[in-house]
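Every protein chain of the complex appears in place save one, which is left out.
Order of writing sets the labels: A and B. Residues in every chain begin at 1.
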Amino acid sequence: MAGKGVRKLFIKGLWEENPVFRQILGICSALAVTNLLENTLIMGLSLIFVTSLSNVTVSILRQVTPSRIRMMVQTLIIASYVIIVDILLKAYLPDISEALGPYVGLIITNCIIMGRCEAFARSNPVWPSFLDGLASGLGYALVLLTVAFFRELLGFGSVFNIPVLPAEWTRWTIMVMPPGAFFMLGIVIWFVRSLGPKPAPKADARG
Amino acid sequence: MIGKRAFSVMYMLLLTLGFTSAVTLVYGVNEERIERNSRLKLQKIVLDVLNVPVPFPSQPSNIIEIFEDRVRIYILNGESIYMALSEDRRDIQGYAFRMSGAGVWGPIHGMMGVSHDLDRVLGVAFLDHSETPGLGGRISEEGFRNQFKGQPLPPERIKDTTYFRVQPPQATVRSPNEIDAVTGATGTSNAVERMVNGALNRYLPFLAELRLEQEELTP
Partner (left out) sequence: MDLGISAFVIFFAAIFTNNILLTNFLGMCSFLAISREVRSSIGLGLAVVFVMTWTSAINYIVYYYILEPFNLVHFRFIVFIIVIAAFVQLVEMVIERYSPVLYVILGVFLPLITVNCAILGVCLFMIIREYTFLQSVAYGAGGGIGWMLAIVAMGGIRQRLAKAPILKPLEGPGITLIIAGLMALAFIGFGGMIQIQ
């Protein structure tokens, strides 16, 4: 695949069709884990892992899978990878696994992954599917890291658990509580959308 | 010629078999490690609340070694009481027991250590909880936990004693047995208060008897 094609895929995943602020997908976890950068990073990496591998698997099987049951097949594939991530986290990063709690399991219902499998992987060859999954996952992770950066900074005065703001700074505790998550994400979406014209309006009523 | 339906069913079954096998494999390979992690966590925490010194930074082998060397377990009604031996291994230095309570988001499990004379707290630590990271979750931090270290316990055993009170942090100096709550995490802080008092009320009378028994046995 030509380098230009790769670039296009990444621009699509990271900006034009960014799963979070363009397609408004994967919001649940975007709000839940973003009060600490460390947890957000692991969540982002886990999602990239699951999305790219699921895309690859769906793509490999795309010619064999009967169309009627493809949703079930996708769910099975995604769930399996999520379980694997969960096991690996429990084994090698037990503290973070605890901090992420049930939200790792909820990656299964993260609409981004199913969305990419449906929209891309089931009708495209393996390598582009892998890149597409990677790009979407990356787009998701970057938005989450941005939200988390502000939430942790304003709410705890730290970045990746390293205190950054002076001790006199009054923490905006609301930022690390649920309302802060909603506000922050809303503001990020607002900011991004006012930056660029939305390319080819996508229907808002997407699952 | 296999019908479409039949093929779909077989395909699904085959795929399910394949993926569950893969998952089982990954689990099998890591199962021991996961169990070791939780055992190690428990041992680390028991050593911590019993004030048994552990080298820093510590390897898992250190923890296991020290634990087996200095800690003895006494089982009561299916629950474990951990006893720390003193450095010369001749006396008991302290007792540790579980404490649990309902937190804001889910159960909080922890351990508490008290001195052999039952006159002060050696430490508290938390095994797991589902509190908000950075808010209620901060009860796991040393700053919060250290407040309990060395706090006195009264000699009398009265039912439902409030041994500790968790209060919103103040600028003024605190009287003993008053603990600063975690700012912004009232629910979790109150849960810790309940847990700590509940555990002390539960175990102190029993430990007093156990201690008497042990003293009778060793001249």
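By our rule, a contact is a pair of C-beta atoms (placed from the backbone, for glycine too) under 8 Å apart; a residue touches a chain by one contact, two chains touch by 3 or more.
Quantities reported herein were computed from a predicted structural model and do not represent experimental measurements.
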Check your understanding: Which of A:N18, A:S46 or A:N110 sits in contact with the chain that's absent?
Key -> A:N110
Practice item. Kindly state which of the options A:D86, A:D132 or A:E152 is in contact with the chain not pictured. Key: A:D86
Study note, to complete from the structure: Where B:G18, B:P60 or B:P107 are the choices, the one touching the absent chain is B:P107
Check your understanding: Of the residues in chain A, which ones touch the absent chain?
Key -> 24-29, 31-32, 71-72, 75-76, 79-80, 82-83, 86-87, 101-102, 105-106, 108-111, 114, 174, 177-183, 185-187, 189-194, 204-207
Study note, to complete from the structure: Interface residues of chain B toward the undisplayed chain are 20, 23, 27, 100-102, 104-107, 130, 187, 194
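One rule holds for everything that comes next: only the chains that are shown with their structure count from here on.
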Exercise for review: Over in the complex, which chain B residues touch chain A? Could you list them?
Suggested key: 4, 7-8, 11-12, 15-16, 19-20, 22-23, 26-27, 30, 33-34, 37-38, 41, 128, 130, 132-135, 137, 183-184
Study note, to complete from the structure: The chain A residues in contact with chain B across the complex are 35-36, 39, 61, 64-66, 68-69, 72-73, 76-77, 80, 83-84, 87-88, 90-92, 94, 98-99, 101, 152, 155-156, 171, 173, 176-177
